[in-house]
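In this view, the complex is presented without one of its protein chains, the others remaining in place.
Lettered A, B and C in written order, each chain numbered from 1.
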Amino acid sequence: MKEDAAKICRRLLDSREVDGVLGLEMVGNIPTPKVFAQADDLGRFEVEPVFPIVTLLRNIWPFTGKERIALVVRGCHELAIKELAKREIVDLKRIHMVGMACSEEQARTCRCLRPYPTKTDIGTKVKGVEDELAKSLRKMTLEERGRFWEEQFKKCNKCYGCSENCPVCVCEDCALEDCAFVRTEGIPPSKAFHIIRAYHVADKCIECGECERSCPVAIPLRSLQRMLADDIKELFGYQAGMDDRQSPVVTTLEDAPLKEESE
Amino acid sequence: MEPRIGVFICHCGSNIANTVDVEEVVRYASTLPDVVHADHNMYSCSEDGVGSIKAKIKEKGIDRVVVAACTPRTHEPLFRNACEAAGINRYLFEFVNIREHCSWIHMKERELATEKAKRLVRMGVAKVALLTPQEESESPVVKSAAVIGGGVSGMTAAISLADQGFETHLIEKGSELGGLVKDLGALFPSESTPLEFVKTMRDETAASGVRIHLSSEIKDIQGYIGNFDVTISENGKEEKFKVGVVITATGADELKPVGEYGYGRYPNVITQSELEKKLAKGERVGNTVMIQCVGARQPGREYCSRICCMTAIKNAGRILALEPKSRVVVVHRDIMSYNARNEALYRKSMEDGVTYLRYTLEDKPRVEGRDRAEKITLREETLDEDIALPFDTLVLSTPLVPNPDNGKLQKMLKVPLDRDGFFLEAHVKLRPVEFATDGVFICGCARWPSDVPECISQAGAAAAKASIPLRAGKVRTEAITAEVDETTCTGCGNCIATCAYGAISIVEVEGMRVARVNLAQCKGCGACVGSCHNGSIQQRGFTEKQLISMIDCLTEGD
Amino acid sequence: MNYRSVLTTCPYCGCGCRFFLQVVDGKLVGVQPCKSDEISQGRLCIKGYNAHAFVQNKDRLTDPLVARDGRFEKAAWGDAVEKIASELKRVREKYGPDSIQVLTSAKCTNEENYLMQKFARAVIGTNNVDHCARLCHASSVVGLASTFGSGAMTNSSLEFEDAKCVFVIGSNTLESHPLIGTRIAKAKEKGAKLIVADPRRTALAELADIHIQQRPGTDIALVNGMIHLILAKGLAKKEFIDSRTENFEAMAASVKDYTPEKVERITGVPKEKLEKAAEMYASAPASSIAYAMGITQHTTGVGNVQSLANLAMVTGNIGKPFAGVNALRGQNNVQGACDMGALPNVFSGYQPVTDPKAVEKFEAAWNVDLLDKPGLTVTDAMNAAHEGKIKAMLVFGENPMISDPDINHVREALEKLEFLAVVDIFMTETARLADVVLPASSYAEKDGTFTATDRRVQLVRKAIEPVGDSKPDWQVVSLLARAFGSKGFEHTSPREVFEEAASLTPQYAGMSYDRLENETLCWPCPDKSSKGTPILHIGKFARGKGLFIPLGHIDPAELPDEKFDLILTTGRVLFQFHTGTMTRRSPKLEREAPEPLVEINTADAASRGIKDGALVKVSSRRGEIKLKALVGDRTAQGVVFIAFHYAEAAANVLTINALDPKAKIPEFKVCAVSVARA
Partner (left out) sequence: MPEFEPRILAFCCNWCSYAGADLAGVSRLQMPPNIHIIRVMCSGNVKPEYVVKSLVEGVDGVLVLGCHIGDCHYISGNHRTIKRFALLERLMDDLGIDKRRIRVDWVSASEGEKFQKVVSEFVAQVKSLGPNDIRRDAA
């Protein structure tokens, strides 16, 4: 798998189809982010399914000038890049995605519904996995769900990892950091932190689960995002990353009607 | 510098003071942060009241003012002017409504109403402390106009503007000017024929110097008040010009009621406009039944077209004038003979022998016939029995329906349509010939079915309104607009998608994409603010900080 | 675009998280977590995510500064270094070498601390070298060394997650050691019992099964009470006590009269809670104790630590996985600075200066004559300066003007010095008083090693060139040494320094940069074959047998009275760090906690007419500060809390310069204050 990916990247660099490959290089025993400029550099190329490579891409994008960048993408990475491109934060014309399917085991770990990109260059597509926690949360009463999240959010120590590592949480100056909405009153932060974070990414979340992986206290944010994605689908018939149209939340009713009136 | 806030609580005679303990509110207000003066007036809006506010501003060095009284919707300008007169920026003022929103609606709860008034004042004080001075700015206006639609309305408006000396473009889709009127048989109650009338107008239009574009289609309109770029295709040839204002006079069409009452099946079932053509040629129609509200005021098209009743009255009279022996019956659901002149005409029509009978939507007349339609049967309300009305000709009064091009034009002009597809004015009473979008005006049947005199007066009004910015050569832009903090904006485009006025665009600043607001286009609704995730776009006078300071007044203890 | 990711170690607390510094075209642009890092596992706290933010701050010192007529003037490196050397030489000649004090820094690398103490001892000729470990864990070093034989955290940070019971006492772990705190939170979620003893209702306390809210300064009584109950209920591990420890009977006798009733009287903790806690701790298969400054910063700091050692030994919770007595060290390299001998009484590797063999070893290695008399501690040195016995100080990266107790006293002391030189990355409150200020490079601009709280040695890697004309401290020390004409400071890289230090430090003997490139190692790592020692005292204590020490409750130095009727306890908040030189220049951190607050209980506030957010005056016998009140129930009645980060209302204006007699640690956690509306 890793070798296949390196091979494709080598070809892309050799043929000058791209100017760099954003990926990981084994340094010691640590996969380290790097932009490979030469095919010869790819000797210690590494692929890691859960690395937030799109967040990295987004962070370095303003510095890339006219460079064309290739990267190995999983299903979630691909969708994230599409969401960013929709907002013209990155430019698809300068991005070459090398598609890689995730293993069954990885799909299970991620509770991932779509563990493969549209164009799969490497690996074979496996079936998606339902998020059982999200399902059971749906079955709970409102009070039970409230208590569940109350207990989870109590642990939060406001590291902002959920937004720092999120590929589609794009604001430079985050509203969560602004004491206006989430009072700066130490930890745990008020529920406003979690509500606003989820609300802000709701219409662009592609369910990579990086928020949950980044959480030092393991709040199951992925399941929350799963529920929210279902909501958006029900309300607007919209799926972030899959739909090419604009987010329905910002358009008029004519452009994207509400499927279901809230009353 | 710490703000120096003055708070003025109004008794409004007994209107407020009977329910709210004004002195207590004053006492409370004086304890609030940064309040250097709190006072009360019997009538703040009176000359004395305003005078004392001005005097206190100067005496106490007040730099921000809160007035707690009635509603800003009526009195805000007065107090803003007072602030300005006393030397402080008119936007450093906050109005607290303790009459309509407090004393008048909690009349039996003096204690709770007083507590509420205190909280409302506290909210106002919190906000005013954070307000910043605003300036209305100016932007230039190109001294020319475009009028879209060459009917009576369009011609009238164009003539009026051209006569005032403004370069005026009149853009007509068809090959000649005249709109619906040119097809009418008679103008009522005027003596002149429609043809004469239209010809006179065409001549006037030409004489006034209006640049007439026939067989022309609007390709594109971009820009904002004072600075629209219009692209048309005139006989297939593209032409571009700049105008400062646009008047929409696209008119309307008569509904062809195919399938209703045998229309399209029987040759003697015709519409009013078809009748007019026959009458114009002097054709005889014999005994006639007219049915009103065909295809109107019913599910699917609920509006009243208003002018059809008078058309029916007019044409009934003309039939009788041509064929005094004919019997004319008008079957209607209500007669819309609005205004005194029309009411008199209706009365006269009855006196002249036209019969008026009512039907209901639930019980519509039924048409019978073989090759031709022969009679209708209807339930007569007062007799409460079916009666049959035989006829030679059945005339259907159908409503005017919106111009099908409205949808296209609406997007270019960024103006709204109502649910029926007519253009929607800014306010039915206060701004009847304008759109919410500045610099775009409306008249005639594009808004609503109107008769000729109405079209003419609306067109005159629209032209008069449009001439204001043209004459000034500049417009003051809203002070309450949105602004972008370009250092934090990520250029995600949420605000652009949200703005109904197309006032926001992406620009590149030091290699970063950021949103920017065109102040001349911004109407200050703040919808963009609601869509911005990190507060990079803020609405002047309603910033996040200002609104949150008010919210905090409710979440913190008293 | 030139993009690089540089793996390095966090410069904030002692957790030792590693992350990638993101460098684009020679500029730091961000921090990326490292999923393969053992400690952080790809997670960080907010300080970690912002660890790049202060590095390129415009306030960074970029040139050497020399004070002239009350103003700082830019100077060439050569001139500034020469000035320091000549002044120090002058003072040494006039008053002797022991009139000079060197303060090293727990922020600096192991290599730098090694060189600094070497500079003090071998170049200046004094053992007057110390650093801020004095202010945080001096009690641990003394307390644990006396009971176990080694003064360090006994188990590794990784083990908390799988402990069956965690007893956190005097540690606001979620805020002060976030990535350890979160592991404890996860342990709790995995079913572990969590006991938190803290006078404040901290975020971790909110998660606890039992929150014990003891009065500040009553920890020995509390722990004695627990041991009393454990013995009474037969929950002691007799076999462990018999085979591994000594002096049990004396200790048992000392807790005999610490009945729950008596303990409740002293500590204010209901006896039911105490019973539950004792039972919970003693009956779990593996119980871990985590503690920090709430234990150490007392006049009874050493006793407090020893009492925890007693507790762990009684229950056999030492020398095994997921257990232990875990001193959580507050600075990124406070463990390392101690290891490297930046202490007045020991050379590197805790080899006593009073041990002739150690002296001989270092004399041979360094080729100089060394003193065998311990030098002065930070706290002693301030007093000595105040008394005119210390005449010159060389301060590397410390900021006693905020961090030390009774700041007014510190200011007087520093002002009395004939010469003060400060090496730092920012113009600190202390640097402002200096005669010469040298610009140092930050962690992002140099190579080296940090030793995390669990004795884990990890590499620090240079990501960008030094900012301005600053230099890494190791080069600064070399320059100074050379200006003295001394040999032994010719290293051309931190790697070379590490090799020298490791050769003289038994715990580090098996370590090398080559090894550290690929692994992290917990000392002791005595030879190349050793994989390090995450858990100490397995099978045998460092001192042979574990020593029980009988203890009794002693009142804090200053208790509330009529005039000063509240207890002030100080500490940290998550978003700031120490004296704030770094965090307060990181916009996102500063935004979270921009101003000092005094936390006061709702009832105490009400009785004084203080509303939430109101400005109040807090006074002690030593001074007063003004700051806003945070009214709530986070602190118990009778106790107020102030974070010490803020120069504008420095809590240490109020604190008392009362020291633990053995560890010389000040009693930051208890003093008497009054609070009134300002």
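Please note the rule applied: a residue touches a chain if its C-beta (ideal position, glycine included) is under 8 Å from a C-beta of that chain, and two chains touch if they have at least 3 such contacts.
All values reported here derive from a predicted model rather than from experimental measurement.
Peer 1: Which chains here would be touched by the one that got left out?
Peer 2: A, B
Peer 1: Of the residues listed, B:Ala86, B:Ala464 or B:Ala500, which one is in contact with the missing chain?
Peer 2: If we include the chain that is not displayed, B:Ala500 is the one touching it.
Peer 1: Among A:Pro33, A:Gly75, A:Gly99 or A:Pro188, which residue is in contact with the omitted chain in the full complex?
Peer 2: A:Pro188
Peer 1: Write down which of B:Ala17, B:Ala38, B:Met123 or B:Ile247 is the residue touching the left-out chain.
Peer 2: If we include the chain that is not displayed, B:Met123 is the one touching it.
Peer 1: Would you mind spotting which of A:Val90, A:Cys112 or A:Ile196 touches the chain that isn't drawn?
Peer 2: Answering carefully, the residue with contact to the hidden chain is A:Ile196.
Peer 1: Looking at the full complex, which residue from A:Leu92, A:Met242 or A:Leu258 touches the chain that isn't shown here?
Peer 2: Result: among the candidates, A:Leu258 touches the missing chain.
Peer 1: Considering the whole complex rather than only what is displayed, give the residues of chain A touching the chain that is not shown.
Peer 2: Looking at chain A, the ones touching the missing chain are residues 137, 140, 142-150, 175, 180-183, 188, 190-192, 194-196, 198-199, 202-203, 224, 227-228, 231-232, 235-236, 248-254, 256, 258, 260-262.
Peer 1: Counting contacts across the full complex, list the positions on chain B that touch the omitted chain.
Peer 2: These residues of chain B touch the chain that is not shown: 71-73, 97, 99-102, 104-109, 112-113, 115-116, 119-120, 123, 414-416, 418-419, 426, 436, 480, 498, 500-501, 523-527, 529-531, 539, 542, 544, 547-548, 550-552, 554-555.
In this section, only the chains that are shown with their structure count from here on.
Peer 1: Could you put a whole-Å number on the gap between the CA centroids of chain B and chain C?
Peer 2: So the centre of chain B lies 71 Å away from the centre of chain C.
Peer 1: I'd like to verify one number: the distance from the centre of chain A to the centre of chain B, where each centre is the average of its C-alpha atoms, in whole angstrom.
Peer 2: Whole-Å distance between the two chain centres: 46.
Peer 1: Based only on mean CA positions, could you tell me how far chain A sits from chain C in angstrom?
Peer 2: Roughly 38 Å, centre to centre.
Peer 1: For chain C, give me the residues that contact two or more of the other chains.
Peer 2: Within chain C, no residue contacts more than one other chain.
Peer 1: In chain B, which residues are in touch with two or more of the other chains?
Peer 2: Answer for chain B, listing residues that touch two or more other chains: there are none.
Peer 1: Which residues of chain B touch chain A in their complex?
Peer 2: Interface residues on chain B, with respect to chain A: 487-494, 497-498, 500, 506, 511-513, 531, 533-536, 544-545, 548.
Peer 1: Please output the residues of chain A touching chain C within their complex, sorted ascending.
Peer 2: Contact set of chain A toward chain C: 20, 27-35, 48, 50-51, 56, 59-60, 63-65, 67, 154-155, 157-161, 164-165, 177-179, 184-188, 213-218.
Peer 1: If we count contacts the way the header does, which residues on chain A are in touch with chain B in the complex?
Peer 2: 62, 87-89, 170-175, 178, 180-181, 200, 246-247, 249-252
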